[in-house]
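Our next item is chain A:
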Amino acid sequence: MKKLLALVLALSTVLGLLAGCGAKENTAGTTTEDTANTETTDAPETTDNTAETGTEETTDDNSGAVVVDLTILKEADDSMLNTYSMIAVNPEAPFTDADGNAVSDVTINTAGADALMHWLLLPETMELATNYGMEEYGNTLFYAVDGAPTYEGEIPAATDETKTIRLSTTTSVNDSGLLAYLLPQFEEAYGYTVEVQSAGTGKAIEAAKFGNADLILVHSKSQEEEFVNAGFARVIDGMETERLSFLYNYFVLCGPSADPAGVKDAATVLDAFAAIAEGKYPFISRGDGSGTHTKELSLWPAELGITEDPESFADYTDWYTSANAGMGACLVMAEEMGGYILTDKATFLTFVANNGVME
Partner candidate 1 sequence: MGSAVEQAVQLIASGDRELLNILSVTARMSLSSSLIALLLGVPLGLLLGACRFPGRGLLLVLNRTLMGVPPVVCGLIFYILFSGVGPLRHFHLLFTVEIMILAQVVLITPLLTSHMETYVAQIAGPVRETAKGLGLSRWKTFLLLLNESRYPIFSGYLLGFSRAIAEVGAVSMVGGAIAWKTNVMTTAIMQYTNRGNFSLGIALGLILLVLSLGMNLLLSLLQRKVAS
Partner candidate 2 sequence: MNLYAFTKSFGSQTAVTVPDLTLQAGTLYAVIGANGSGKSTFSRVIAGVLSPDSRRPVTEAGLRVGYLPQKSYGYRLSVLQNLLLVNQDRERAAQLLEAVQLSHLAGKPAHRLSGGETARMALARLFMGWYDLVILDEPTASMDMESTMLTEQLTRQYVSETGCALLLVTHSLQQARRLADHALYFHKGQLLEQGPAKTVLYEPQCHEAQQFLSFYGS
């Protein structure tokens, strides 16, 4: 009997904790967590009620925080161009193991990579990609790059050997839902299985250098060129270059709707960033070597000297936060801190749409 009581208590505490976590979406949440915790410990039978009340309370107290305040302040600026490229991994690349010794027999599914890349470059697929998002967000998320390579040939069906394709991509591509929308159609038509790993661009490229991907789909020109120059890339059939830029969209600069830094009225994005730095308004940086992070670094006034190196922004920590986290987590942080943030549009729209549900 005692055991049962203990169980009920444990269960209610857990639920109480969850109530606290739930509230975290809206506010800092620690206080709610504590309250919920104590309340439920005292009265295990009324767990559900307590959990409910806990949330309601916070909702009432911070009703403003529930609706996303973060808004797009600058977009479609040429310096915010976000170009996605795919690169096939070269099986003859100068692979090295963790100790720097050359490794020659790395297994790369070249035929599979070719098939997927060719398929993505089909005019029909491009059409699908550039229309993606209309339904869900009322906004297209990707545009076709002018003069992007196209493919009109045949695509071979999968064989046992070419069946599994390892695609290393960035979180922003994966999170936009584009791949989840496109890939099943490819898999169904030709019998392949695409295994998508997503990480920041830096890590995504690193995975390929470790021989763990057959192709990469990323959005950081400098890192891509480095990858190509180091000999890791391969020109696929019917194409002229290793790096195939085919889709683009814009990064957007978001911030609190009140826009204390006056970003909206800045002439260019560069001016906007300068204004944020000038007024020391809170800014959240991904800080994780992702494509978004790389782009952000290129937008600060040169004299600040902000780079990936933590030393370089040691003097700015009063307003510059290097989060080392995914886009979504950074957006939450920006929302809570009333800060500015550079994000890809797709993730931002998901974020907003999702918070609508949470309300």
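Simple rule for what comes next: contacts are C-beta pairs under 8 Å (C-beta built on N, C-alpha and C of every residue); 3 or more make two chains touch, one makes a residue touch a chain; residues count from 1.
The candidate set was assembled so that all candidates are chains of the complex that A comes from, given by their letters.
Computed from a predicted model, the values in this text were never measured in an experiment.
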item: Candidate from 1 or 2 that touches chain A, complex-wide; value: 1
item: Chain A residues within the candidate 1 interface of the complex; value: 3, 7, 11, 14, 18-19, 21-23, 25, 51-52, 54-55, 95-98, 103, 105-108, 166, 171, 175, 180, 193, 195-198, 209-213, 325-329, 331-332, 347, 350-351, 354-355, 357-358
